[in-house]
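Structure provided below as structure tokens; questions to follow.
With one protein chain held back, the other chains of the complex are shown just where they sit.
For chain A:
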Amino acid sequence: MQNPTSSRPRTAAAAATVAALAALALAACSSGGGEPAAQPSGSATSGGAAKVAVTLTSAGGADACEVDTTSVPAGPVTFTVTNKDSAVISEIELLAGQRIVGEKENLAPGLAPVSFTVTLDGGSYAVYCPGAATDTVPFTVTGQAATPTGGASAILEAGTTTYATYVAGVVASMVTSVDALKAAVDAGDLPAAQKAYAAARPFYERIESDVAGFVLPGADPTDNSGNLDYLVDMRASNLDDAVGWHGFHAVEKDLFEAKTITAGTKTLAAELDANVRKLAELSRSLTYRPEDLANGAAGLLEEVQANKIKGEEERYSHIDLVDFAANVEGAEQAFANLEPGLEQIDPDLTATVEQRFDDVRALLKTYEDPTALGGYRPYTAALKASDSAKLSQAIQALQEPLSSIAEKVATAR
């Protein structure tokens, strides 16, 4: 959720779909993961794959990136990278223009050589070694590759379409669940309304980074009275006095702190229902670029760190872990839709992020409680005191690799 002063107004059509595949699309099929490579064997083609040895060195502080051959025939190419003694260079990338078609990170002196294999079309490339005195080495591929197939870019585009379907489904469920909340409030049924509140929250939290920032048509983006995220999800701590308190958390306070349903609660619930419907309407026109999914996932994890782990999101109901799980689920859905394309660009990164999501999910599982509201243990002051560091560290471990996905997918075309 956004602070009213930092909202990012976004018109529905602004996140436009990307143009078609770039003509020079390459099939960059990687293999070779993070295993130590065989000894570099100079330049040559053997067993079908051309071999290129890259050696990182440091001579009196002038770090160098030595590429033993700078021209290979089209087809599979294996790059073997050895960091002899450069403390400065920690990664190398193979670039086609601005696009990363292969790379190795976490290189450091003393570690075993690593390799990656890519299938390259004929054309001009560059080996980029950030930190080297001459950091870009031109690299030429002659001839044509055998069969250019779809490529990462097309797969990523397909992923954005699937993700849009996911968002639409969550939005529809959000509307239904808020309808149910309104009905329970209207009926004056406190236990039912509390349950309906906990049931409705996860839908917004799963897609918050996509739908936050909408302003009502014609509204001034700096005026919170037209900011739907403000009207739907503002917490007591960030109120704009001129606009007053509306939305989920105003209802939450009545249901969980005052524990009374008043005429005011009913007005708030009706208003929330109407605003969620407006949000649903506006979000219908959303389209996504691959980097929107990556940035959205990163945004959801920032939400977890900023609000859920601190217990500030659900101050009265203490269902912060329900929101936490929903943020993570939303981030994971976005990642899952990028995964098939990302797998071709950077299999190591894909595997790392997947593993870290597994770790977070396994950790969250330990907080499940079917008898608790929303299915997770209430995030009390005591639980926060004992467990917040552990939760935060698991998210940090995921945030770090996840934050580099956007660039990978944005340049994959």
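Operating definition for what follows: a residue touches a chain if its C-beta (ideal position, glycine included) is under 8 Å from a C-beta of that chain, and two chains touch if they have at least 3 such contacts; residues count from 1.
Everything below uses one rule, namely that contacts and distances are computed from a predicted model.
Chosen from "Nucleoside ABC transporter membrane protein", "4Fe-4S dicluster domain-containing protein", "Deferrochelatase" or "Potassium-transporting ATPase KdpC subunit", the protein name that UniProt gives for the omitted chain reads "Deferrochelatase". Contact between chain A and the unshown chain involves residues 58, 60-62, 84-88, 90, 98, 106, 108-111, 128, 130-136, 291, 352, 356, 389, 393, 396-401, 403-404, 406-407, 410-411.
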